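My structure is below; once you've seen it, I'll send some questions.
Note that one protein chain of the assembly has been removed; the remaining protein chains are unaltered in position.
Let's look at chain A:
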Amino acid sequence: MRAVYINSVGSISSQKTFDNSQFLDEIVSYEDNIILAVDPNYKDYIAPANSRRMAKGIKMGVVASKIALKEANLDNVDAIITGTGMGCLKDSKKFLSAIIDNDEQFLTPTSFIQSTHNTVGGQIALGLKCKGYNFTYVHASVSFESAVLDAKLMLENNEASSVLVGGVDEIEEYTCTLHKLINHIKEEKVNTTDLLGSKTKGAVFSEGANFFVLSNIKQDSSYAQIVAISTYNTIKSTNITDLAGTFLKENDLDIEAIDLLVLGNNGDVTYDSFYNELSCGVFNKTQQVYYKHLCGEFNTASSFGVWLASKILKTQKLPEVTKLNDIRASNYNTILLYNQYRGENHSFTLLRKC
């Protein structure tokens, strides 16, 4: 079985992450309950003739993938695997609204064509003329992890040598209105620096795209090795410690072997207990960071966590703004990521310096 490496990254988020030469050097602060991705100049990456039918989610995915491919010095890949929780929401809303507004008449094709969940993967493949394996996972908040797992299996079994993997989700106004009604989005505006102190229900919603070139061939420029990834649909809160222990044991590791714990806390008072159990429990002597105050919450926000961990492993630098506790590891060799959303779809990802 071959090892799997993260050879490059590409990120569009509510921080200025699209420039790979920087690593959260400048933090964009927000005081809101919905935050949008910082747009790069899309015209630098996509010709106007191609981008005119693309909603923001597609543009973010295409550009993040282009950044990752460029960094990996690749023109093409063997496979494209995408994760998205909600797919192309803007075009879905446009298409469905047109059905209602026009009494099921006069339906135009563009928004329908662009509304499918696999549009991003399709557009990336069209741009690259990549006829290889192309799959999109729509598994709520483990969509990205499912995509990574698929790529990892392919690469381990030598069915491919380079795979473009990413997570992408976009904000759509009406969907946000519905999420506000059911308290999935916080009622109040929250300052970036005070997300975990908010102690209220819901999260700060956002959007983004994080793509990675995974390969079974290590490069000098590789970021990290993906050692293991596991997803769990439902568990009991009290099981998370046991689950973490089992996950580490399966990989011949113990708590002390983890240099850094990357947590997906989103400030939702109802569900952050899962994270708190780990951070205040068995990992209370481990350095911890969080990231959703920077990128917000969306179904594939954990892909930003993997971007963050990859950057930390490669640069051995840890941005102050991400620190969750005052413990300082001497160096970063092994990082464990844990994420869940609303008590479901938990995931553990284990990365190692390479």
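One rule holds for everything that comes next: a contact is a pair of C-beta atoms (placed from the backbone, for glycine too) under 8 Å apart; a residue touches a chain by one contact, two chains touch by 3 or more; residues count from 1.
In this text, contacts and distances are computed from a predicted model.
Entry comment: the absent subunit's protein name, as recorded by UniProt, is "Phosphopantetheine-binding protein", drawn from "Outer membrane lipoprotein-sorting protein", "Acetoin:2,6-dichlorophenolindophenol oxidoreductase subunit alpha", "Phosphopantetheine-binding protein" or "Sulfate transport system permease protein". Across A:R52, A:K129 or A:K236, the residue that sits in touch with the chain not pictured is A:R52. Touch with the chain that is not drawn comes from one residue among A:N102, A:T177 or A:N233, which is A:N102. In the complete assembly, the contact with the undisplayed chain comes from A:I113, out of A:L36, A:I113 or A:A329.
Residues of chain A that touch the chain left out of view are 48-49, 51-53, 102, 105-110, 113.
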